[in-house]
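Removed from the display is one protein chain of the complex; every other protein chain stays in position.
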């Protein structure tokens, strides 16, 4: 199994949802970067459960401890190990999922592949693992800030409710509401809808849109490691993600070349494009325009309803919905999307630097 | 720059469209695999230009030569180097693109990143490079055939024209028409439309759907290297791709968990799911159901029209459409999608084998 | 900086000698392996300081905690994170090395490369980091035991004192004495000599020989990743190592081909060689004979004497020998050599399995 991500800015996450701790080792962060630990905490708080009425009501204080790689407030270039203890490891009754496979979860495939599986709360397949990514992503963000690169994700769709195009929005308002949609009216509709879904003991899917501003021209590599290919892999590696598109995406299919091509012009300081169907990336390499992409999340698989299923012996059984779960994952997915984007950008920044004569 | 793909079944492609040759080194193919060279040629022929009236009329015989890694018709476990000579390296007049940046091509970003660029015919960014992938993918397909795994891609959308869902189609009919859509009626509509677009000196986008049957349970790795994340990266690494979705994809966003969850049952021989919104992958690992995904291709950037642009000195200029180009890329993209899928599957097969105690 | 080792059985170590903790994440260990934690502790105890009069008198209880990757006593295939807290982080006076560069230590090069350096006790360059390797190696050893592979290292040289060739020794006696030389008489001479060196406030070098028995035929890869090349890298990556040789090694240079070639014969059950100058490896691949190699360790750089040096501002200064250090590193290096060898073998076992058709 590989749990390592990145080429030069490399992370290795570990931990199960109900083991002693989860965490991450960041290997490759340049030395001399000032790390504000409160910023990491802030990012973790954006992801943590229990933050609003439309997220799971589980309470977890995702407080972390840095074990290495820092000295006098700055990175040393050595691996940064960061650990988040699991507070709630009490031996709850997990018998209902120890044997039975929850529909559309990873229970069955893990069991089939590995044989020995920590079923408690999903174990390694739990989205709890993403806290480690958010912490690592926070450090990547600090590195990107030195290059003026800004990453802003937001909720652009919940069920059938779709927000306006990002270019019409003020992305600084994303944190103004609990669903993390910068358009106040759409946000309210989304919140009301998620609340209704929750009352229905059901769940619903959504889309997170991510916008990256001020990327220098030249990030990404042209064949297999195209900037958008790596962003795609990073996003598709997040739990519950079903699709990724950038720039014109699936809609672009319907256009003609004469409509879709982005005309170059010189704005007096640099070469730019008049439109941006390319999504800031041409031939796999950033062109200096906004990078933007959409990430589709399926409805959360855990619903508060009884569902027929099969147990590990192949017998029919019923899986009951228990515990407190998110009716819609996208509000909490926003910082995860940003974190993974930050890790991709940081890695390509370093790779680009390495490739200069 | 990285031009290497894969972890254990690893390929390294090389070559520019107008250099002496393109090719690929496959490093990691198991020894003892019988390689039918005519099958490789067949796959290359499905990708090659000039094959029908709706593809570019350029003529290239993509004949290949294997330089190493084979002995008495079988692989030896050593690197397989495969070279395709470029037949048409005449010193044509490329002055129109030596200086000017073609809209929505990689000209500008390559120039900015690398400084020294083989502009002739797109050089390294030309889709000609994908011939090397198709050749490597053919060998991966032969490996998969030993495991009974079948990969079938087809054109499911051109512009606004959409084929029926794959489950209603007979995928053995994909090669029956020049657009590679197994539904004859849809195919004819697509062909007529592409022909019209060509007459309009324009281009149009499309979608390739890929279906993988008989994948064993257990391929893929659960965190960053999820099976669909790697498939996504592989597809997004193909020229002109703007999006990837698997299973329910972007449409799944609109559903509720109670609609979307795939109920498990025991069919008497093994555990299966009644529906397949999961697209054959749960928690990043194959569950034995059909894997299926969509790949969105933008309209080809080269159009037979004059377009305003900027040259490398930042001055305004006009780029004229010249040469013979595809009005729609998807018919020729079908074997490329299959090839990349085969490479991903072959790699995960080997990784899964390695991980067994 | 890369702190990751291995291709499939991959470890990522972290931690500074005077930070909160050191540790390791093992990514890729197959699921289902029974892990006896007391065996890990046993291996750590063989490496820990303060174990005898000829090692440093510092006392550290290297007790570890496993944070992930285990369930009901067996590995789950997910990353195994193992942490060893540093007990002695008191704010000692390190001013003497905060500024000055200790001769033949990593102080100067780390400072030059990274700028920000945890100088306390050597920080990341401290051999304390090797405890993490020993812990990971213990798990690799458990994996190898399932394949009957045995790894035994011992001290074969201290200063000018050289033990007999391993083929004449009973390697089960290595732990019978504190210098870890299985020949009792040589061991006593070595111990007396190290004790004298210690009284002289000096240090001395030594050689560790490692013997690997029962390796299956076929491990290793033939070009860059030859089995001995990877063993060499693994050994040269241990602190204070200056050389590596396997089989006939540097002595083999003096022989003629007619003397050095290992004649094949059939012992009735399998093909073997009459002599073993090849050291169990031919063409980079194990041939089933004993693998054996030597690892040269320099005299410990920290001596209990004043030494002229330079500080970080380029000024002349004197570095005084302080604290309690090993007069000779090889007795404690034995388990480290074994651990790294185990990691290399485990990785190649997995790689070999992956490569089978």
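A, B and C label the chains in the order they appear, each numbered from 1.
We adopt the following convention: a contact is a pair of C-beta atoms (placed from the backbone, for glycine too) under 8 Å apart; a residue touches a chain by one contact, two chains touch by 3 or more.
What you see is a predicted model; the values in this text were computed from it and never measured.
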One chain is left out of this view; which of B:80, B:161 or B:303 touches it in the full complex? B:80
What residues on chain B make contact with the chain left out of this view? 1-4, 10, 12-16, 19-23, 25, 27-28, 31-32, 65-69, 71-72, 74-81, 83, 113-118, 123-124
In the full complex, which residues of chain A touch the absent chain? 8, 28, 30-33, 77-78, 143, 146, 222, 350-351, 353-357
What residues on chain C make contact with the chain left out of this view? 1-5, 7, 13, 101, 103-110, 112-113, 124-125, 129, 157, 159-160, 197, 200, 202-207, 217-218, 220-226, 228-230, 232-234, 236-237, 242-250, 252-266, 271, 273, 277-279, 281-287, 294, 296-303, 305, 307-310, 314-316, 351-352, 355
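Quick note on the criterion: only the chains that are shown with their structure count from here on.
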Counting only C-alpha atoms to place each centre, which chain is farthest from chain C? B
Mean-CA-position distance for chain C and chain B (Å): 46
Chain A and chain B, separation of their C-alpha mean positions in angstrom: 26
Go ahead and note the Å separation of the Cα centroids belonging to chain A and chain C. 39
Overlap residues in chain C, where contacts from two or more other chains coincide: 28, 31-32, 77-78
